[in-house]
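In this view, the complex is presented without one of its protein chains, the others remaining in place.
Letters A, B and C mark the chains as written, and numbering starts fresh at 1 in each.
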């Protein structure tokens, strides 16, 4: 489903990634790992066409990303849920509105929103905070809102960048279980982390990008 | 040096903290722990007078924080280095300028800045990135800049909120060692985290705020 | 499909209102700055219209006076003059009416003219030209033609004034146009800055929305709605303000005073207000477009 072929990535002549090659099959769950600054976030960003590989090609389902037209990018992104390392929540919208946005941008309005958002907020244990604004949430709570927003789109692929960096062990487990349950329903998951515990918990294929 | 006496904290009638009591002696190294949303960040924020306890008193050296006048707050904050969970770097200044700011706000200018900043950036292994802007840094790199900015003030107390949340194990160890070395030179350190590994590494007194 | 479109549109309005609400101060500033800009524009137009109106008065005064030789056949002259194009009306003054004319001119020493014999005074013909027929060449032409006609003694018209007025009318038109273009660009620029003030705060929001798959129109349409709401409201505020000021002016009889100088104050016509309204709408649109443009520039990947 996803193919990285000889991908190189440099910023101002400094190569972060060299000759990265991997495949991810539909429905798989994989970890991307590597030390701080290795290029995990960059790898994920290239998948949603936010960064462009310096050389090499990336294939998503049938699309070669380098051939994608700017106007098609939003539609690619709707197929991919992304949990950002720095959450990227809208500070002038409540938790509920932030999560609902995941559906609204795809043109889904009305009652179905209320139903789905309520469901997912309960799953990440944040329903009581639904009317709070992101600035009054703790780090871990913000992270869970970001996860909820990504999952509500019911994406074909979920990319999660350090989704448990701000969570304690118990909450981490809840989140991993939630992600696993989506994975079981067919969502492909790529999870970037350096948390050895999490990798142990997940028990899945691990790609170490420093070794590429 | 730091005393929390019967501290309660609520946001809109929801009590986050109830009857929190603890002392920290000069030169100590302690962990504050608790699950996501327990109030770790809130506890640290109260120490720099960014949040105000609903009841109870906090004492820092000889100052009762509730008696502090607004114009004295900056001087309190200069004695306390703070590593924020969300880093709080200035995006229009380079890594070097961000770190230098820790000194400039206290009225230190000139050559000493170059010397100290260079030194601390080397310690957090970021000297090569000194002219980059925060937005082009990885999560872990930003976190290290935040740590460098807090440490350069050579504060009496260092408050670090999840300072290794975005760091892999090796880099975490480097940072912990750096903080320890400041601790050995007399800096009191309070470190909020839920990372069991880190607590194990640190081997120090741990305060679990959920149990207060 | 249609209900989907309606849903989108409702959502756009909802988002626009939410945006206005969540940055109410920013929107108020934008609103005030834009009102000010439209006010200045309307005010200039008002001044221009009035100056133009005032100057037409001078044009209307374009009169030529033909003094007849004693004993000349006035009908010949009148018939000849009637063949000239662009004349509004012709008036013949006999010796007697000539005396009356003189008396009117020097009203306060009227008494002393009582002893004057009307025959001392000339008979003359007053020609009033059509407004639109007046141009420098035209009048000087006619002047030459009439002057050489039999029985005509002197032809009098204010050549210098005429030159100056034609010139001034021209400059007024040109300057009016220049000022207008200047104000138009300015109003776009001001809308641009004002809306930018509002949009700048949204930079992060826009980036985030794009990251989660919003199309450009999903992000932009609410902005346009927001911009145009501000534009329309501030336009109406400025018209209202100008109108109130105008009414106050009338109320305190300033216009009566100006009427003393033959200055007749008029308000803008519906068409003129509509013109500015269109300019406001366009500048609101362009302002939003330009100030949000950079967020939507996407290099091909």
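By our rule, a residue touches a chain if its C-beta (ideal position, glycine included) is under 8 Å from a C-beta of that chain, and two chains touch if they have at least 3 such contacts.
Everything numeric here is computed off the predicted structure, so don't read it as measured data.
Of the chains on view, those touched by the hidden chain across the whole complex are B, C.
In the complete complex, the residue from C:46, C:68, C:125 or C:190 that touches the missing chain is C:190.
Considering the whole complex, the residue from B:2, B:17, B:32 or B:49 that touches the absent chain is B:49.
The hidden chain makes contact, of the residues B:1, B:73, B:174 or B:199, with B:73. Even with one chain removed from view, chain C keeps its contact list with that chain: residues 26, 29, 32-33, 36, 40, 65, 67, 98, 102, 105-106, 108-109, 112-113, 115-117, 120-122, 154, 156, 160-161, 164, 167-168, 171, 186, 189-190, 193-194, 196-197, 200-201, 252, 254, 257, 260. Although one chain is not drawn, its touching partners on chain B can still be listed: residues 48-50, 52, 65-66, 68-71, 73-78, 82, 84, 88-93, 101-102, 104-107, 109-110, 149, 153.
The criterion applied here is as follows: only the chains that are shown with their structure count from here on.
When every chain is reduced to the mean of its C-alpha atoms, the one closest to the centre of the whole protein set is A. The geometric centre of chain A is 29 Å away from that of chain B, both derived from CA atoms.
Averaging Cα coordinates per chain places chain B and chain C 66 Å apart. Separating the CA-averaged centres of chain A and chain C is a span of 60 Å. Looking at chain A, one finds that none of its residues touch two or more other chains. Listed for chain C are no residues, as none touches two or more other chains.
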